[in-house]
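Could you have a look at this structure, given as structure tokens, before my questions?
Heads up, one of the protein chains got dropped from this complex, but the rest are sitting where they should.
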Amino acid sequence: MTSPLPPVPAHIQASFDRQSMMQTIGATLIAAGDGACVIRAPILAGMRQQHGAGHAGLAFTLGDTAAGYAALSLYPPDREVMTAEIKINLLSPAIGEMLEARGEVVRAGRRLSVVRAEVWALQGDKRKTIALMQGTMIPVDPA
Amino acid sequence: MTSPLPPVPAHIQASFDRQSMMQTIGATLIAAGDGACVIRAPILAGMRQQHGAGHAGLAFTLGDTAAGYAALSLYPPDREVMTAEIKINLLSPAIGEMLEARGEVVRAGRRLSVVRAEVWALQGDKRKTIALMQGTMIPVDPA
Amino acid sequence: MTSPLPPVPAHIQASFDRQSMMQTIGATLIAAGDGACVIRAPILAGMRQQHGAGHAGLAFTLGDTAAGYAALSLYPPDREVMTAEIKINLLSPAIGEMLEARGEVVRAGRRLSVVRAEVWALQGDKRKTIALMQGTMIPVDPA
Partner (left out) sequence: MTSPLPPVPAHIQASFDRQSMMQTIGATLIAAGDGACVIRAPILAGMRQQHGAGHAGLAFTLGDTAAGYAALSLYPPDREVMTAEIKINLLSPAIGEMLEARGEVVRAGRRLSVVRAEVWALQGDKRKTIALMQGTMIPVDPA
């Protein structure tokens, strides 16, 4: 999960920019292409659970979005993808300076793509896995 | 899934109020007790995906939180719960005036509780299921 | 989950009969139609885990198959369905005279159907839930 990723295609960046949720959580699209995608976001003060760690919903949002754009990167630019379903195992509290999610396509198909995502908490030069996800993305016609 | 729920216990309301994420998304804890929990939130302008529907992460956040407090309601007031894992199937786009999530405990155990949640989009007096979730909550000592 | 089910359509019975796995585990198709399906099987001596309870794989096999035929019952008779993905929470050991699985369609769609299943262990006139499942079936053309 450490190979370099190509620059973000314009249609993926544009889609990302239209998601107000990504702005609300302060997310940045780091890389997308070749069936993978990396997104980072800080753990904003308004995104916490009752003990001050990042909310599970934040980790989910990042991982789901990274997995979605990983899948989208393998379809023609005029398609969109939707999450059909996804499962998350939460391994550690989201504590750190930043969260990073990496989505990857395991199997790309005409009708659906199977994806995985890993979410880390970053602190200095250390990273700790906080969530693992596995799910299904489906290509759809643009609305 | 329509039986009346008891008033929200004080320790659950207090935990809910400490979650800054719940304030950010504008969520209200409607009911909690007897292994069930209902939460509502508007689909705020900052919580959308690229086509203007509510983000999958919003539906997840509501359903996961409702499922968590459903589980917590069956443990002693000095415990907390964490999500070990949860799966979401997304059935329809989150379009409407409001989202409502209802979490329910299917099996409460000393070591873990199995939960389900349903999330609806509300529009006028109509409701449409947008997500189904199934997962595992674990009781933990307070931090 | 207790409403009566219609008699099994011929094409579903025929498909069930072609599954050698169903014969190996001694399964009987009790009912199928209107988006639901019930299957029963004994816990044969060759289907156990290390403590003599039914293997998780047996519960999965029954629940997955019941969910699949529940989905198939809502498509035209010339279609087939495949499991795209399914999740199982195991609640209790499979101990009893018989297992019963009931699959149900939550949302039927042209491209995929969201399903749930519950699996019980039956002992005399008692039933105990041993597994809950939630997943996705996709319609396919016959091979």
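Per-chain numbering from 1; labels A, B and C assigned in written order.
FYI, a contact is a pair of C-beta atoms (placed from the backbone, for glycine too) under 8 Å apart; a residue touches a chain by one contact, two chains touch by 3 or more.
Keep in mind that what you see is a predicted model, and the values were worked out from it rather than measured.
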Problem - Hidden partner chain, touching residue among B:40, B:87, B:102 or B:116 - result: B:87
Handout entry: Residue ranges of chain B at the interface with the undisplayed chain
Key = 84-85, 87, 111-112, 114, 135-136, 138
Fill in the blank from the handout: Missing-chain contacts on chain C, rising order, are 15-16, 18-21, 23-24, 45-51, 55-58, 60-61, 64-65, 80, 82-90, 143
Practice task
Pick out the residues on chain A that sit against the missing chain.
Solution key: 87, 89, 91-92, 106-107, 114, 116, 129, 132, 134-136
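Assume only the chains that are shown with their structure count from here on.
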Exercise for the section: Over half of interface residue numbers shared between chain B and chain C means same, under half means different, so which is it? Expected result: same
Handout entry: Distance from chain C to chain A - Cα centre to Cα centre, in angstrom
Key = 33
Practice task
Measure off the straight-line distance from the CA centroid of chain B to the CA centroid of chain C, and report it in whole Å.
Solution key: 29
Exercise for the section: Hunt down the residues of chain A that sit against at least two other chains at once, touch-wise. Expected result: 84-85, 87
